Each structure stands twice: as C-alpha cells, then as structure tokens.
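Here you go, one structure.
Removed: one protein chain of the complex. Kept in place: all other protein chains.
Which chain is which? They are A, B and C, in the order written, and residues in each are numbered from 1.
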Amino acid sequence: MMAPYLHHLLMPKLLLGAVGTIAIFSLVFRENKLYRLFEHLFLGLATGYGLATTWTQVLRTKWWDPMVVQGEWIWILVIPLGLMFYGVYTKKYAWMSRMIFGLYFGLAAGTVFQAFASEYVPQIRASFKPLFSAPPISHHQFGVLANNWIFLIILMCVLIYFLFAFEQNSPVVKRTAAAGRVMLMIAFGAIFGSTIMTREALLIDRVRFLLLDWLQINHFLH
Amino acid sequence: MNDTVWNKLQSIDPRVLYVVLLVIIAAPMLFPGMTLPIVPGQQSKDAFATIQKLGAQKPAKLVLLDGVWSASTRGESAWQTQAIMLQLMRLRIPFAIMSADPQNPQLMENLADALARKNNYVYGRDYINFGYQVAYTQTLKGIVRDIKGTLKTDWTGKPLAGFAIMANVNSIKDVGAIAEITPSSTLDSWLGLVTQIYHTPLIYVPTAVMAPEGYPFRDSGQIAGIVIGVKGAGDYESLMGVKLEGTQVSTALSLVYALIIFLVILGNIGYHGSRLAAKNASNREKAI
Amino acid sequence: MGIFHSIPHTNWHFYLALALTLVAGIAMLVILQLLPSQWRRPMIALVTFLGGLYYFAEFFIPVPHGHEGNFLSKYMDSVANIASVIGSFSIGLGIISLIGVHFRTALRQREGWGFSTVLLGAFAAMTAFTLLNEYAPHRTVVPRTGALHSPITNGDIYGVLFNGGLASLDSAMFALIGFFIISASYRAFRIRSVEASMLMVSAVIVMLGQVTLGSWLTGWLPRTGAASAFRFENMSEYILVHLNSPAQRAVTFGLALGALATSLRLWLSLERGLYFDQEQ
Partner (left out) sequence: MQHASDHWSIAILVLALSLIILFKIVTAQRGKLPTIRRIAGLNAIDEAVGRATEMGRPILMIPGIGGLDIVSLQAMNIFGHIGRSVAKFGNRTIMAVCDAILVGIGEEVVRDAYTSAGRPELFDSADVRFLSDRQFAFASGAAGIIEREKVAASFLMGAFYAEALIISEVGQRVGAIQVAATPQFTQLPFFIATCDYVLLGDEFYAAAAYLSRNPTLLGSIVGQDYAKLLILTIVVIGTICSSGLALLGGHIGPLAHAFKWYMDLFTS
C-alpha cells in the first residue's frame, strides 16, 4: 500500500515541483537557505532556457537558416554588428557599443508616431460623449447622460492634476487637481480590489497542487 | 505605549496573516463537504441561459470554445472551462476547442477527455480540438466564411472533413455560440471580426481581472453573458446543481475575502483607537 | 525574407561571399575605430536618427491608391527580423553579467559559493537539454535497468527540468502575490486621509461585488429600480466602468505624450548625452 504512494511522492517531476514550491513559499516567512537554493536554481534554469531558445527561436530560424540553408550570404554581416555590443567592456571600444545602442534607441523611438495615431487618437475620439439629448429623455437616456457628465469631469480633473508647468497655486486649479488625485485613488482601489480574486485563485491552485496532486490527502480523507 | 491593544491591532505580524491564509485556503480541500452556499450573479445566469436555449433546439448547433489561457491562470480558467464543458455535455451539445495559446490545446483536451469518459462523449463525434492557431486574426477572419478550409486539420493533424461532428459545420453560421475563455484582452477581435457578422451569441469567460472589459459590450448586447473568474465557475456549478472545483475554490475565495475585510476592520479599529488614546492622554496632561 | 540576394550553399561562391563579407564587415569596424574621435558623437546621432527614420517614413509616406502600403512597408518584417537578430547577439551581455559573477564566486569559494555552483549547474543542464530536446528528444541517456521500467531520454530530462523546475517555480513565485496582497491591503487600507479612504472604500466595494459574500450582504435589495444600484455587484461594476475608465484614460493621454516627447528627444539626440555623457 505504502510503496506505490512513496513512489508517487518521489516522482522527479512532482518532487522537484513540490519542494520548489515550498521553498519559494518559505520566503514569505523569512529569507532562508532553502529559498536561496531554489532562487539560484531558478535563475540558472531561466538563463539556460533563455540562451537555448534564443538559438532555436531567433538565431536559427531568422538568421542561420536564411544564411546557410537559403544562402542569403549578407546575413554574415550580423556578426560584426553584434560584436559592437561587447565594446561596452573596454574603454577603447565603448563608443561602438553606444553606436549600436543608438541604433536601437532610434528603432524604439521611430515606432511612436504610428503607435500614437493607432492606439491613442481613437481614445480621444471615444471621449466625445454627448452631454445633452433632444427631449423627451427616457430614464435610461438620463442615466447615460449623467455618466457622460461624470466622465468628462473626471477626465478634466485628472488631466489638470497632471499639468506640471503651471504651479498649482490658484485655488480653483488646486481644488481641481486635488479632486483629480481623489478620482485616481478610487480608480486604484477598484483595480486593487478586482485583482485579488485572480491572485488568490493562483495561490489556491498551488496549494491544491501540493495537497491534492502531490500529497493526495483526499485519498486519506475518504 | 507601543504594546497597547490598539497598536497590536494595527501591527499584526504579517507572518501570522500568512499562516491564517494558508489554513483558510487548505480547509475546503481537507473537508470537501464544507462549502458555502453560492448566490449566482446575473452575468453567469445570462451565460448559462444562453447555452440552455441552444440545448433546447434539436439538433443542437456546435459551440466553439476558444481558449487563450495557459497553465499560469489554470487556477481560474480551468474550472470555468470545466463548468461550461459539463453544461454542454449534459445538454448533448457538440463543441469544438480552439486555442490562441500553444499550451492551451493540451490543457483543454485533458479537461474534455476527463469529462467525456463520464458523459459518454466521443472525440470526433461529439467534440473536437482544432488546436493552436498561430495567425490568430487571419484565422478569425477565415472561419467566418469557411471553417474547414481555414483550419484544415484537428490538433493531431487529421483532416477535419473526416470527422462526423464537422459534417454540417461549414461557416460561423453553423456555430450556435462562442465562449471566449481568456486571461487577456482578446474580446475586441472576436466582436470585431466574427460575432457581429451573423450575431452569433458570445459568452465572455474572463479571469476576474479582465471582466470589466466586457461590461460595456454586455450593456450594448454584443455579449450574451459573462462568467467572471472562479466565482463564475462556482455560479455555473450551482446552476447545474453540482459541487466541483469551482464551488470548492469559490468557498476558499469567499473565506479569503472575509479574512481581508476582517483585517481591514481590525487595522482601522487599532489605528483610530490608538489615536483616540493618544489624544486623551495629551488632554489629561493639560488638565494636570 | 527573400529580400536579400542568395547563392545556393552548395556552390563555393557562397562561401567566398561569406568570407569576403565578413572581412569587409570587420574592416568597417577597424575603419570606424580609426576615424577621428570627435566624429563619434555625430556618428552615433546619425545612426540613431536613421534607425528611427525608417519607421517615421514608413508611416508618413502616402500609400498609393489600391496598395496595402508604400514602398517601405514591404520591408517591415525584415527590419523587425534584422533588429531582433542583431539584438539577440546581446544576450551574451546578460550571460556574461550573471554567469561571470557566479563563476567568480564559485571559483574563489566566496560566501555562498555553493549556491553559485548550483546556478551554474542548472544553467549548463538547462541549456544542454533544451537543445538536446530540440535536436534528439528520443535519444537515450540512461538505459533501461532493473529499477527503471523504461529508458530515460533527453526529452524526459528536459520535461523534469522544464515542468518540474522552471514552470512550477514560475507559478510558485507568481502565487506569492496571493500572500503579499493580504499583508499589503491590511497595511494600506486605513482611513488616514480622504485619498486613503477612497482607495479603501472602492477596493472593498469591488471585492464584495465579486464574491458570494457580497451577494449575501445586499442580495435582499431589489434586482431592478433605484435601490438595485446599491447591490455590491452593481456598485462595483459602476466604479470599474464609469469611475475607473475616465481616470485611466486621462493618465493614458499623459503617458502617450510623455512617450512621444521622449521618443522625439532620443530620435533627434536632443538630450545632450544623458546616457553617454563621458564621451572619450
């Protein structure tokens, strides 16, 4: 009876997962040797996986195969370019790494225009909400209009809070900005509250893994 | 002054809280019988009713379950998926699994297979798995017109045409409802590309965090119902009159929430108690 | 793909081309190094500008009628590919940084060298078996013996390392939030100021709107009519939809402009060497 259970407990995949989970959880009580062990294991595994998948998912498919299999010889230029990164380690060649970093700064910056137009302008457009409506106004319509008013007011308060160039000393601006902060806090509270379930569900799932999948306590209970 | 009851109340050692939390979470697993009654929310009821309606018409149209979740949100998404699959099987509604995450097909298949054994559902006849779709947007655009042509094979690579379940399923017209089981914002593409065309009912099955994205569309009638997180799964089970993981986890969740609110109250009592105490102390000094 | 000239790799011209291009590339680096150093800053600025110019032009150059994009659009994927390929060469920086530190610690047996050794071992094993699982998943590592019912393959070991190790450590770490969110809310939700109270009140309402507990507390209220607004689920929905979104949108506008401004400053190198001050 006991032997198969022991065998199950010691199955490498399960055992490693379970002990690892316990080790990580132990951090909430205090940093300890077991946590430290699995932290280092974790970092080692993650880096190794990252390195291997950089080859299998990026370099091999996007570089090596096109170059060697499809014969696009120009790709070899990537090597000297890639080498430039490593200038960072020497004073003499540091500027070369800055040059290649510069290229990436440029690439990162260049995409902003399209992103702004496609992501944010629609949100500007979506803020054109009617504040009035032709009578007769139904009960439902009234609610919609009221919400549109609230929408515009909150939007203004918060935007004004985020003005930096103008010292907020005129009482009106001060109050609006203060209101803006309060609105923000309400929003933050809402996000905090709505996140809890997902987070706790995950913790519950891990505890289930330990108690039911690994220890199989339910077998002992009935 | 620091060891007054007030200060104790507002500075409980976090480690104590963590132990209590673990106990509360473990309790429903140690005593599976112990479940709190569930009051299903309106959102879940709407979703449930939508599928019940499909079951009423014979032959029932295929329901498409689109899974975007991976192991990292299993704690919520798996139980939502299980609850919906169970309802479908009880109503003998055929369903297809489609995935927008490489891990997802296996996870959904495991759930489906486990339930299928108990409800004599047969793969290929009563349910099928389309597998992971890489070019997601193109796939959605494609299945609107031609499902078999777009997806070609099931997740094992067998041609769809060979499966009995696909006999009368050609375009999205032949799909009775779509359930979007997701931990991320994938709703817009379904609303934009698929459901609006033949007004296929869409059931939104998000993790609790993502639920708000659905509300505006529910009000505008573009979504038939929302099954919110693990609570939604619990609602669903109570509507079916069963008690599975969804109910168990919801129970644990209710307890955790109760704990948090209890702690918040304690903390505030302590905080204001100590302030009052301090005030009185200083007043007394003045009197002397 | 397919935008570059190609020579079948069976043809010796291919290898000649490779060699010559590589030499040319390295020569280019040498020349760059020989150039007068006062040219360096402008050169960096130029490269940065050119990097951004592609996307800028691709967006602003008009698309001829009946076309998907302008003449630059068809290179979008290639540019992204080249960028990610060159970028992935930088992984060495990360590896050198992490492995370097722990290698030294392990070598000189400094405090905690045992842990560093574990890290190095895990790194080596994971790299090896991820690749072996890619190229020879079914190759036997440990043959079948009395104790073993079946031989152990590369794939098996990879499975243990990935599922038992990486994946479960991932979700365990993720699950820590479940603990910390409790202590954080206990500490943060105090009625100290108007702001703190608002944070607390809306958080509690939204929480109660989510669980059965809340449905009990206000379940007795009517489903419809004015009073129904005070059911927790409705209050929570109202906060999330009508109070949260305008605040979030206002913040988004600010952030979008911040990103726009930062991009402009970077792209045009207006930030007088914030990152690269000490130009030698």
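The working rule: contacts are C-beta pairs under 8 Å (C-beta built on N, C-alpha and C of every residue); 3 or more make two chains touch, one makes a residue touch a chain.
Remember, it's a predicted structure, so these values are computed and weren't measured experimentally.
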## Note on the structure
Within the entire complex, the undisplayed chain is in contact with A, C
### Query
From the list A:56, A:70 or A:127, which touches the chain that is not on show?
A:127
#### Entry: Contact partner of the left-out chain, one of A:15, A:94 or A:150
A:94
### Query
From the list A:75, A:113 or A:209, which touches the chain that is not on show?
A:113
## Note on the structure
Per the touch rule stated above, subunit C touches the missing chain via residues 58-63, 69-70, 73, 87, 90-95, 97-98, 100-101, 104, 166, 169-170, 173-174, 176-177, 180-181, 183-185, 187-188, 199, 203, 248, 251-255, 257-266, 268, 270-272, 274-278
### Touching residues on subunit A - with respect to the absent chain
24, 27, 31, 35-36, 38-39, 42-43, 45-47, 49-50, 85, 88, 94, 97-98, 101, 104-105, 108-109, 112-114, 116-118, 121-122, 124-125, 127-134, 148, 152, 155-156, 159, 162-168, 184, 187-189, 191-192, 195, 199
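Basically, only the chains that are shown with their structure count from here on.
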### Message
Applying the contact rule given earlier, which two chains have the most C-beta pairs between them?
### Response
A-C
## Note on the structure
Whole-angstrom distance, CA centroid of subunit B to CA centroid of subunit C, is 26
### Query
In whole angstrom, how far does the Cα centroid of subunit A sit from the Cα centroid of subunit C?
8
#### Entry: Overlap residues in subunit C, where contacts from two or more other chains coincide
167, 171, 174, 178-179, 185, 200, 204, 207, 210-211, 240, 244
### Task
Going through subunit B residue by residue, note those that touch at least 2 other chains and give them in order.
14, 18, 72, 208, 211-212, 229, 231, 253, 256-257, 260
### Message
Please output the residues of subunit A touching subunit C within their complex, sorted ascending.
### Response
12-18, 20-21, 24-25, 27-28, 36-56, 58-59, 62-63, 66-86, 88-89, 91-96, 98-117, 119-120, 123-124, 127, 147, 150-152, 154-159, 162, 180-197, 199-200, 202-206, 209
### Summary
Interface with subunit B, subunit C side, in the complex: residues 167, 170-171, 174, 178-179, 182-183, 185-187, 189-192, 200, 204, 207-208, 210-213, 215-216, 219, 223, 233, 237, 240-241, 244
### Query
What residues on subunit A touch subunit B, complex-wise?
28-29, 194-198, 200-208, 211-212, 217-218, 221
